[in-house]
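Here you go, one structure.
As you look at this complex, bear in mind that one protein chain is not there, while each of the others sits in place.
Right after this comes chain A.
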């Protein structure tokens, strides 16, 4: 099966023009693959010790005014929190966002690759790429690498000529069009809050508050989610970041500590 390595071709025109003393450096970069038929089993135990960063809660939904996208910011490596400030909502271009769940490196690399391809599409076709097209590009690439151990669970959210668009794309090669998705280890908790509070007719503030609450509740119950809950809105003029709140502070905002009534008070004993 031919792998889709078009995204890895070097864009530099000077790459091949050097003398061939170092052909590996002047050749276009490509994946170096182990000499094995089963990538998943190759060095499985060692790769488990590398424990690359994953674990997350992300969600996105379409409503009357556009698309709302939210995510936490924790990256965990096994039981260790490797970062509390990971950007999980990736800005592909000014009117399209991608969310990151699964392997952090996989999501970062392939979203950046998708951004490059979207820009090339714009230059080649003199018009912006649709959300359908962008998600299809990504899904096809991930399908090429199916079975090789990539871990990507992403949502592509954007606004194009047909209005708001939302697709779920994963590393199994799946691609689903939908109006409401949540991805990651914290997604069951987020779905609970999101599904019970969702109405199509919401204002932007109501939708943002629903998204924020859903992320907060997921971080409360899922150990692998936490940090800062970021909420983005995608409208006809592109995306805008609405809020970024530390989930620890959101907890006391939603559940403030109320002083309990005192029945008996201990008095200070003077001079003891």
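Rule of thumb we're sticking to: a contact is a pair of C-beta atoms (placed from the backbone, for glycine too) under 8 Å apart; a residue touches a chain by one contact, two chains touch by 3 or more; residues count from 1.
The criterion applied here is as follows: contacts and distances are computed from a predicted model.
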Protein name (UniProt record) of the chain left out of view, among "Proteasome subunit beta type-1", "NADH-ubiquinone oxidoreductase chain 2", "Glyceronephosphate O-acyltransferase" or "Origin recognition complex subunit 2": "Proteasome subunit beta type-1"
Touching the absent chain when the full complex is considered, from A:93, A:108 or A:132: A:108
Positions on chain A where the hidden chain makes contact: 8, 12, 14, 18, 22, 25, 29-34, 39, 42-43, 46-47, 50, 52-53, 73, 75, 77, 80, 82-87, 103-109, 148-150, 227-228, 230, 241-246
